[in-house]
Every structure is written in C-alpha cells, then in structure tokens.
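All protein chains but one are shown in place.
Just so it is clear, A and B label the chains in written order, and each chain counts residues from 1 on its own.
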Amino acid sequence: MSGRALAAGTSLVGGVETRVSRSLPRLFGSIAAMAALLALVPLWVGDSRVRMGVAILGLAFACYAVGFNLIFGSTGQLFLCVGALAGVGGYGTALLADRAGVPLVAALIISTLGAALVGGLLSWVAVRRSLGVIFAGIITLIFALSFENLVLGASTLTGGDAGIQVSAGSGTFLRQRTAGYYVMLGLVVLCLVVHGLLRRSRVGWAFRALRDDEVAAELAGVDVSRYRVYAALVGSAMLGLAGGAYALIAGRVSPTTYGFAQVDVVVIVMLAFGGIGSLFGPVLGAVVFTILDELLIELGQLRLLAYGALIIVLFLWIRRGVIPTLAGLVRRTPGSPPAPAAGEEPG
Amino acid sequence: MLEVQGVSAGYQGSDVVRDVSFRVDEGETVMIIGSNGAGKTTLFRAVCGLLPLSSGRVTFLGEDITGLPAQKVVRRGLAFVPAERHLFPQMTVEENLVLGAYPDKPDSEVLETVLELFPRLGERFRQLAGTMSGGEQQMLAVGRALMSRPRLLVLDEPTTGLAPIVARNAYAALGRLQEQGLTILVAEQQVPLALAISDRGYVLENGAIGLAGTSSELASDPRVRSAYLGIA
Partner (left out) sequence: MTASILDGIVLGLQFGVLAAGLTLVYGLGGVLNLAYGQIAVVSGLITLLTMEAGLPAVPAALVGLVTGGVLGLVFDLTILQPVYRRHGEARVLLSLLLTLGAAFVIDGYLNWRYPLQGLNLRITGDPLVILGVRMRMGSVVASGITIVVIGVLFWLFRYTRLGRAIRSVIQDEEGSRLVGIDPQVMMRLILVLSGVLAAIVAITRSMVAPVNVRAGFSLTVLGLIVTVVGGLGSIPGAFLAGLVLGIINSVASSYIGTFLSLIILLVAAAITIVIRPAGLLGVRE
C-alpha cells in the first residue's frame, strides 16, 4: 500500500498506526472495564434527576459517536445526518408505539431497521454515483435538514416544534433514571462489542484497507462499495437504536432532540476529543464532552465559542484526538516502540 | 546562463535525481536525453521551481534561484514548458497567450513573432485551448512561454503524444527560435530530433549524468548510438 512494512497485528488508520489485537478476551475485558467504570456514575449523581438526565444523554451521544465513528472513521463516509438517523429511530419508535399500537420492542426494532435502511440507502447512492466526501456529506446533510423540516412541518403527526410525549414505556423501569441509565449503558456496550468484533473480522480488515488506500484495496479484491454500504447499515442501525431507546427512556422527543446543530455538531466535537478510528475514542470523547459541558454551563452561549476554538486547536495540532495523543505520550516508556508522529497526510 | 550544481530532488523523501550538474550558456541549445524514468522531468521541475530540491544550487543569469517558486522563476526570464503543457483549457488561444505575458501587457511584437512561428495559432485564435489537437496545444504551450520574452526556454519532452510529422515540425520551429538567438534547454526521449538542433548534450541515466559532450561527440559515441539511436 504505502510501501511501509507493517508490524504484524497493526494497521494504518488515517495514516496512524493502531494496534488491533486479535485477542477477544482483551476486547471484552476492556469493554467490561469501561462499562464497570461508567456503571459507577449513578453512585455520584443518582440523586439529581437533572444530572442523571445529562448522564443518560451523554451515553446516548456515546452510542451516536460510536456509530458515526464506524461509518466515517472506518470507511471515510462523511455522514452529516447522525441526528436525523437517530431521529428515525426516536420518532419512529414513539409514533409506532403510541399511534399505531405496535408493541414497544417491535417498534424499537422496526425503527432501528428503518434507520439502517435509510443510512444504507444514502451510502449506496453515494457509492453508485461515486460521490466524493463532500458530496456524500452534502447529500446526508440534505437528508438531515429534510428530516428536521419534515418533523417540524408534519405537526399533527409529530407535534411539530413542541415535540411529543412518548407514552410508550412510561410507568416501566425505563423511565426510572437509574434503570434507564443502565439500559443506555448496555447499548453502549452493545455498540462497542459490535464495532470491536467487526474490526477484528475480515470485514474490519476490509475497512482498514479501503480507508488507507482505496485503489490498493480494490486491487486486493476488496469490494469497496459493498463494505461502505455495510458500514453504513450497521452504523445507522446503532444510531437508530440509540435514538429510539433514548426516546423511550427520556419520555419526550422534539426536533431539537435530533437536530443537526444539537447532535451532529456535538458528535464531531466528541470525536475531536476522543479520536477518530479508535474503538473507545468516541466513548471517551462523549464522557469528556458531557462533563466539560456541564462544568461550563455557566458560560451559556460562550460554550459554543470554547468548543469552536477547541475544534480548531484539536484538528490542527492533535490530529488523532486528545486521548490517543496523551496515550501515545504515556506509552513512550523505555523499551516500548515510540508512537508514530501524527504527520501531514501524504498527497 | 544557467548553472545547475549538485542538484538532488525527488518525491516523498526519496531522491529521483542525485547530484546532477550541468550548464547552459547563452545562445546555446542543450539537450538532456535519457530513457523513460531517468529523471529528466524531475530534474527540470526542480530547476524551474515546481519541485523542492533536497540539495544543490541553481544559478540563473548570475542570480541564485535555488528554491525559488516557479512563478518567480518565470519572471526572471526562465520559461518552462512541461510535458503535460498545463494550458488553460476553457480559455481561448488568445487568452492563453495573453496570460503568458502576465503580469505585463502582451507585447504586440512578440505576439506577432509567435503567430508567425505558429500560424495555426492565428487561425485558431478564438478557439478554446482544450478543443485543440495535441500538436496545436504544444504550439500554444511554446507560444505562451515565449510571450514572457524569456532568456531561456526550457522544454520537457515537447514531442509527447505527437505524431512523427508534427514532432518534426515542432523541432523545426525550435530551430527557427534558435536562429533568432534564443537559448534552449530541452529534455527529449526522441534523441535524433534533439540532436539535430542541439549544440551540446547530457545523458541522464537513473538519476545521474552518465555522459556529456557536444552533439557530434554524443552522436558518435557507441553507447549513445546503441541505447538511443537504435544503431548496434
């Protein structure tokens, strides 16, 4: 591909070596460790309903970020409709369960599949027409805006600007903050497991190959188009599932729950923190951002300014994301190989 | 006029040409010959400011132009015509030529000379450059370079993609320019054509100068004859 000899078990993701361990126990172990840490959160904030709400939202965003990371980080498709796809899951579940009388679980599954199909379709169209990154981004952006306007416009159905209360799930354990938190955490674990397993499989190898060098991947027999659509299908399913679950747990959805400015933009910032392409990056980024956002809540609108400045700094100087860079610094202990420098993209 | 000393240049860290030195004196026509991949294009791009040098010096008209970007080099009087020509496809022949004189206004005398040299360009004056044939585009590329009234004209494989008779015509035009006193440096794979108008030449092989000498010396050299002239 790039002529560099790759150490066994490593690969280049976006020009940066990441170690993809073949060890399954290691994968499950790390995920379990992370889950255990996050499981402690209700101990600190469990008594504050508001804070728990923020934590649950943070976990939902973690799922969104994992999904976006799978689609963009793994196969380079700029999907600017994260919120909208989650919205398909959210509004879909709410409407199917409340208006159409579909049982809760079935509604969730159907709307998840719906989101997957929409995401897959967008990817398929982009792939068929060989649309580059910007065009894919614009098409998905158009979808996101259309969805937002559709929801705003069809107010009799969707409650328009004000949104709707989700009666499905009320009265169940889902609405209890702590239980809801753990359900969301379970979803985060699920998303990580799925992404983690994918990365270690043949599919993951194909993702890395096409991310590094599309032409070489094609020559090596990787059907680039097919894998792009796969990634979009799975990633969008994650988004829809998380969006739907959030609707059931929070009990209320409105256009701003799944809006572009509220979701997509935040997900990008989270990935700036946590790193694009790594497995845990999105979750770490989500956690850091959620905490940071809460700490800075006094600043109000100035937070936006801070995030903007952070995005600029992060994408300029720390390409891999804050966490991976810090981890790289830590790893540079005597005897271990130095972490490769985040250099400029070739060509 | 042009002195290249110990120049090395390449892509992404590895050098394609290594420690190359040559010179071109005023009024001369010098050729650099070599097979495909020898490094002629890399060398010329480095000398003309389109590619950074990893080492070496380039002096033009007594001034050190090492590392000077292409847009400044042409203003010093060195005009480069690359193999891909890089014309402006959606502009007419006229607009291409006028831009050749940038930032000055086009000199009507120079324009006349160019049109005399390449009457075809006059016929196609308002035609879009992108719609012309290979030979016509080559003429336009040379014409555009001439509009800047260069002291040195550098051409990289001017016969690329041209039919034999068109290639011969191109060199005939170069010959006329030579008669008018223009200093020319040309890289060429089709050695007989270049030999016909050159005073001196260098042979570039695998990124280094292998042989050098006057045209007659090179023409009678057995290695040149077998490798480039197809004479056993």
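The rule is short, and it goes like this: contacts are C-beta pairs under 8 Å (C-beta built on N, C-alpha and C of every residue); 3 or more make two chains touch, one makes a residue touch a chain.
Here the structure is a predicted model, which means the values were calculated and not measured.
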item: Residue among A:V50, A:A106 or A:L304 touching the omitted chain; value: A:L304
item: Touch with the omitted chain, as defined above, among B:G10, B:G39, B:G56 or B:G100; value: B:G100
item: Which residue of A:V54, A:L117 or A:L152 touches the chain not shown here; value: A:L152
item: Touching residues (missing chain, whole complex) on subunit A; value: 78, 125, 129-135, 137-139, 141-143, 145-146, 149-150, 152-154, 261, 265, 268, 272, 300-312, 315-316, 344-345, 347
item: Residues in subunit B touching the chain absent from view; value: 49-50, 69-72, 74-75, 79-82, 85-91, 95, 98-103, 105, 144-145, 148
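By definition in this document, only the chains that are shown with their structure count from here on.
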item: Subunit A and subunit B, separation of their C-alpha mean positions in angstrom; value: 54
